[in-house]
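Only a single protein chain was left out; the remaining protein chains are all shown in position.
Chain naming follows the written order as A, B and C, and within any one chain the residues start at number 1.
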């Protein structure tokens, strides 16, 4: 199997894992940089993540133009992916989602922050991007190159950006790391919300965030979680 | 297959999708205008939505009288449907439900409002109807023609109406749009409630609501979601 | 099939429905009065409700003594059932549970009250019983005849009683009504809690409660719900 076939398989699998673990639902999407051409990225045709198969994966330039003229619909917000790959050579996988977990933060503007060692993999700073600031009253869809570029600018050197009244975008250096960070961002958000309503939050220090993130992004924790998520998905798909 | 057979199939499917996605439970119902006679509508016999098959679908006049004398029970609240079809020629599908998601708004009287681009498909104004205002102490059931007419009047030109201490009624120009709006009303309600308790809400502007609603009611998003919901239902029913 | 065999079947079925709908879990139990001898009642041997089969059902006197010497464990709290049957000849089915839904009320002492037409089937008054009032510091288990009698006294002519730091007990005139009331008590509790935290409660009036309860305890709504719950259970058990 070629590197590109393997990449398509992994990207389709990541879509279905993130749907099965509640990060993606009918909407949202996940991409990866092309395994041999850093000037391209892979993303599915317009389809719900739970349903995506390797044959649904298409190639795009970093300007988010399809390499092969498409025969069906494309995702409207693919500039989110392309614009981040343009300015972040260290990023090789991106997930955009509107999970139930993060939305209360996106709607209220309450800052999301790491509250345990697994949430620490989000990093210390999770900026807010508000499309209104630069673009006024829009349809809230990040479809224009300048909108994607603005989002990528606010993401900056961080790993997670919250989008006001919209959702979140998560970046990773490789696919397993991205999936790990996306899932534990959602868990962190759920726990933080409940803790905050219950009685407040005892914040992690910047040093704790750095150390805990480094620990959890090692092969042992990521490998353990990856085996767990793939097995759960396989069992659910066989049922 | 005749247009009427297709309509019966689609209506039965919509019932089961809305049950599977948590909008309908043991109670609630969904109807559609007759495909060729705008003076009639289709609605199931009295049965829980999860169980409805095409053979359960009956025809009614807009006065909510059955065309064929029924052999079993009918829903008590079918005037909700008939009265809306009477005054809203643009409406061809109606859903009445008491979902867990919207009830906290119906019980507290806190206004439901769009908090993201998908919720924008509810429209900017979501009125409250209180049966008490015109009818005093009732059994809370909307069974009389004048009750249905009152509800339709408060719905007015909008797409969603909340019913105090009771539930919600949602309208659509066609079935897929109705299902989309019904499901994302519930998601919006859940997220709004959690955001409000966490720290408040940053409202969408009227222009954002209009633009985002127009974007999401295009064939691409509705088609993507429809494929997702029908596939999920088919998998669940085969399990 | 004899009336007693039918009663055993229905009671086993009710146990599994109430487990499947989230009212009962590993603990809790449901009983019914003997179909031909009003001086006896039927209750399972000590077993989790989800697992109960007709062969697990035993007979007891209203003093909660087993008619046949038992070969295994009995539920410790069966006086809850016997003591209610003693003083309420109109009651023919009883459920005792600690559902997640009602416990926040039992722990906080916040009154549970009907918030919609389905919750109205609980009745207007839902008293609190506190074992401490008469018995001081106990193991919180209602195992002694005088404890059961005290609980039945506080239940009085009502249909639901909340037990401080413990759970709830629900009564019905027949099994389908009991199941309906038990399930919609839990739904009411969940919705009331969320509404109260979101913004408060608009109470039903006593007349609305009376009228809505009468409507919902008619054969049509109860029959529709019973078909729904039994079908859902059958599907889940076949999966």
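Quick note on the criterion: a residue touches a chain if its C-beta (ideal position, glycine included) is under 8 Å from a C-beta of that chain, and two chains touch if they have at least 3 such contacts.
As the structure is a prediction and not an experimental result, all values here were calculated from the model.
J.: Name every shown chain in contact with the chain that has been left out of the document.
T.: A, C
J.: In the full complex, which of A:69, A:89 or A:199 touches the chain missing from this view?
T.: Of the candidates A:69, A:89 or A:199, A:199 is in touch with the missing chain.
J.: Identify the residue among C:9, C:48 or C:158 that touches the chain left out of the display.
T.: The single option touching the absent chain is C:48.
J.: Looking at A:118, A:140, A:160 or A:233, which makes contact with the chain not pictured?
T.: Only one listed residue reaches the unshown chain, and that is A:118.
J.: Of the residues in chain A, which ones touch the absent chain?
T.: Considering the whole complex, chain A reaches the absent chain at 115-118, 120, 187, 190-192, 194-202, 204-205, 207-208, 211-212, 214-215, 220-221, 223-225, 227-229, 231-232, 239.
J.: State which residues belonging to chain C touch the missing partner chain.
T.: 25-27, 46-48, 50-51, 73, 76, 98, 100, 103-110, 137-141, 164-167, 193, 196-197, 239
As a working rule, only the chains that are shown with their structure count from here on.
J.: Return the chain whose centre of C-alpha atoms lies at maximal distance from the corresponding centre of chain A.
T.: The chain lying farthest from chain A is C.
J.: Using the average of all C-alpha atoms in each chain as its centre, how far is it in Å between chain A and chain C?
T.: Chain centroid spacing, chain A to chain C, equals 46 Å.
J.: When you check chain B against every other chain, which residues touch at least two of them?
T.: Within chain B, residues 196-197, 239 contact more than one other chain.
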